[in-house]
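Of the protein chains in this complex, one is absent; all others appear in place.
Our next item is chain A:
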Amino acid sequence: MAEFVAVISKSGEPLYFHSSSDTKRVRHEFLALMALDAFEARDYGDCGLLLVHSNIAVYGFKTHTGVKIAFAIDASTIASPSDVSKSLKILNRAYSGVSCNPFYVPPDKIHSAKFQGVVDSVMNYWN
């Protein structure tokens, strides 16, 4: 079960946040903040598992421009590392698509139907 997807800029501003449920949204945002700390200690690229908290596992990917993508699933989900890594790569590609849109000026919030579509399909894959 997928929990949330977050994209955070280099300086820590939230660019995008999507939570699987409104009731858990606050807790999810909190976890994304916690993930930020974990990101600090990681190198660029696939960061793997960042943290596990209140039965949610947060995985991360950090681009060379410092943009951080966090993806969280229910910690009880049996997830192979390659599957998670694939999802993160898909999200990374989708983000690069967003940043190539001439009408998107970073660090604006991401309001892209295309990006949302990719996020939905990644979340559905895990549900």
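In the analysis below, a contact is a pair of C-beta atoms (placed from the backbone, for glycine too) under 8 Å apart; a residue touches a chain by one contact, two chains touch by 3 or more; residues count from 1.
Going forward, contacts and distances are computed from a predicted model.
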{"item": "Per UniProt, the name of the complex member that is left out, chosen from \"Transcription factor bHLH63 isoform X1\", \"Trafficking protein particle complex subunit BET3\", \"Exosome complex component RRP4\" or \"Ubiquitin-fold modifier-conjugating enzyme 1\"", "value": "\"Trafficking protein particle complex subunit BET3\""}
{"item": "Residue of A:20, A:92 or A:112 in touch with the missing chain, whole complex considered", "value": "A:112"}
{"item": "Interface with the unshown chain - residue positions in chain A", "value": "97, 100-104, 111-114"}
